[in-house]
Structure formats: structure tokens, C-alpha cells
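Moving on to subunit A:
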Amino acid sequence: MTRDKEIVLSVRNLTKAYSAAGEKVSVLRGVNLIVAAGERVALTGESGSGKSTLLHLIAGLDRADGGDIDFAGTPMAGLNEAGLAALRRDRLGLVFQQFSLIPSLNVGDNLAFQSRIAGRNDVAWQTELAQRLGLAGLLDRYPEQLSGGQQQRVAIGRALAVKPLLLLADEPTGNLDETTADNVLALTRDLVARTGCSLLMVTHSNRLAATLDRHVNLSAGLIA
Partner candidate 1 sequence: MTRTLWVLAVLLSHWRRHPMQFATLVIGLVSAIALWSGVQALNQQARASYDRAAAAFGGTRTATLVSRSGGTFPQQLFVDLRRAGWPVSPVLEGRIQIDGRSFRLLGIEPVTLPAEVGDTPAIGGDLQSFVMSPGETRVAPETLTELGASEGGSLQASNDMTLPPLRLAARLTPGVLVVDIGIAQQLLKMPGQVSRLLIGKSKGPRASLESVAGDRLRLIKPDAETDLERLTDSFHLNLTAFGLLSFFVGLFIVNSAIGLAFEQRLPMLRTLRACGVSSRQLNAVLLLELVFFALVAGLAGMVVGYLIAAALLPDVAASLRGLYGAQIPGQLSLRPQWWLAGLVISVLGALLAAAASLLKAGRLSVLAAAQPQAWHQAQRRWVMLQGMAALAVFTAALGLLWFGDSLLAGFALLAAILLGAALALPLLLELVLAGGERQARGALAAWFWADSRQQLSGLSLALMALLLALSVNVGVGTMVESFRQTFVSWLDGRLAADVYINAADDAQAKAITAWLRERRDVIAILPGGRAETQFAGAPLEIFGLPDRATYRDRWPLLRSAENSWARLRQGDAAFASEQLARRSKLSIGGAIEVPTPNGDWKIRIVGIYADYGNPNAQIAVNFDALTNHFPTIPRTRIGLRANQAAVPKLMSDLREKFGLDEHSLIDQATLKAESKRIFKRTFSVTAALNAFTLAVAGIALLTSLLTLGNSRLPQLAPLWAIGITRRQLAVIELLKTMSVALVTALLALPLGLLVAWCLIAIVNVKAFGWRLPFHVFPLQLAELLAVAMAASLVAAAIPVLKLARLQPAELIKVFADER
Partner candidate 2 sequence: MIPTFAELFAETGCECWNRTTSFLISRRTFAGGALLAALAGKTARAQGFAGLGMNGQGFAPVVPGRPLVFPADHGPHPDFRIEWWYVTANLADSSGSAYGAQWTLFRQAMAPGPQHEGWANQQIWMGHAAVTRADTHRFSETFARGGVGQAGSQASPLEAWIDAWQMRGGERMNSDTLSPLELNAAGNDFAYTLRLEADHALVLQGDAGYSVKSEQGQASYYYSQPYFRARGRITVDDKPAEVTGLAWMDREWSSQPLASDQTGWDWLSLHLNRGEKLMLFRLRDRGNHDFISGKWFSPDGREMRLGSSDIAMTPRVFTDMAGHRIPTTWDIAIPSLSLAISCTPVNPKCWMGTRFPYWEGPIRFSGSHSGVGYLEMTGY
């Protein structure tokens, strides 16, 4: 984080509304956010404040109503579905609760598959990741044979295996007990530092948020 101050992610004036039961509900009302290379940012906010929506928009899983997201210097509004998919595949790591592991692949394959799809399968790096995440002995197991913490470590490994520019994490420790959560987070911080990638993590825990470089709070669709 001391290297350069190159900007990885720039979110400007982002708006997003959903219509529910015929009524329009504004979730994001002009969010601005900048994440520099190597910077680790915690995003907090109350339930329904739009944290996950913001993360989805940054990941290109959904389209914003207004505003811009520049990722690695590329305006995301200019990308089509395939372009967004390529962006996710090559430059982003996602650790979301609902995009869990693929149950029919073993740990090794789960770790490798995004980088395989991205076409840069770095076996040495995967071995190191497995080592550091404490998964080295579990590579042949299937997700259903792992504990929650182990599963989440595999998910983090999978996301980092492609050496992304930015790791997006949505409550990665939400289902874990405190000790495990601390443990997983510490590992994540280490690995992020090791790869030089940036981190944007949604959490509802101020305690965890405090362990990162910066802490932003989303409230009423705005970042204060």
C-alpha cells in the first residue's frame, strides 16, 4: 500500500433503484468511492443500506441506473455482458456468501477453476495459496466434507488464485464464529498484501472493519 497511489476502482455518483410492489425504492443515491491499488477498505452499513447492491454493481453482476464505475481505468458502463464477465474472470476476485463453492468439484479443482477459465493457471501460486490457507491436506475433499471456515478459505483461495486487481468480499466471515472469522480475515489480509491486490469488504462488524486500512460507511444510499 505504500507503493503507488494508482487508482483501481473509482465509483462516482452511483445511483440504483428497484421497483418493488409497484413502488420505486432508491437504494443507492449517488455513491462516490475510490479504492487505490493495494488499499484495503471495509464497507459497513445497516441492513438494507445498499452494501450488497454496491458490491454487485462493482462486480458487474448488475447495472447501475446512473453514475460511473471505472475499474482499472475502464468505464464499466461501456462493457457488454461478455465484457463484464471477462472483467470478473480476469481482474476480480469474488467472495460472496451466495456464490459458494461448486459442490461437485473437490477443493483442488474449486481453487483452480476460475484461473483455469481465465486461462492463467499458476500451479505454484495455487500450491502456495493452499499452503497458506491451510488447505494443503484437504485438496481431495469435496465441499460438503469441509467446515464452514474451511469452505470460506477455499472461496478466498479461488478468488485470489487469478491474482485479481481487486478482491470483493461480502460478509466473508458472516457464518463463522469469532475466532474462525478473525483467523480467516487475518489470512485474507496477508494474502492480499502478498499479491498487492486491493480489498473491498462488506461487513457489519466494526471490530473487523477496524483491522483494514480504511472504513467507509454506507447510510441511506450515500457514503458519508
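Candidate entries met the following condition: all candidates are chains of the complex that A comes from, given by their letters.
Quick note on the criterion: contacts are C-beta pairs under 8 Å (C-beta built on N, C-alpha and C of every residue); 3 or more make two chains touch, one makes a residue touch a chain; residues count from 1.
This is a predicted model, so every value here is computed, not measured.
Chemist: Every candidate listed belongs to the same complex as subunit A; state which one touches it: 1 or 2.
Modeler: Candidate touching the shown chain: 1.
Chemist: Within their complex, state which residues of subunit A touch candidate 1.
Modeler: Subunit A reaches candidate 1 through residues 56, 59, 61-62, 81-82, 85-90, 92, 94, 96, 98-105, 109, 113-114, 116-119, 142, 158.
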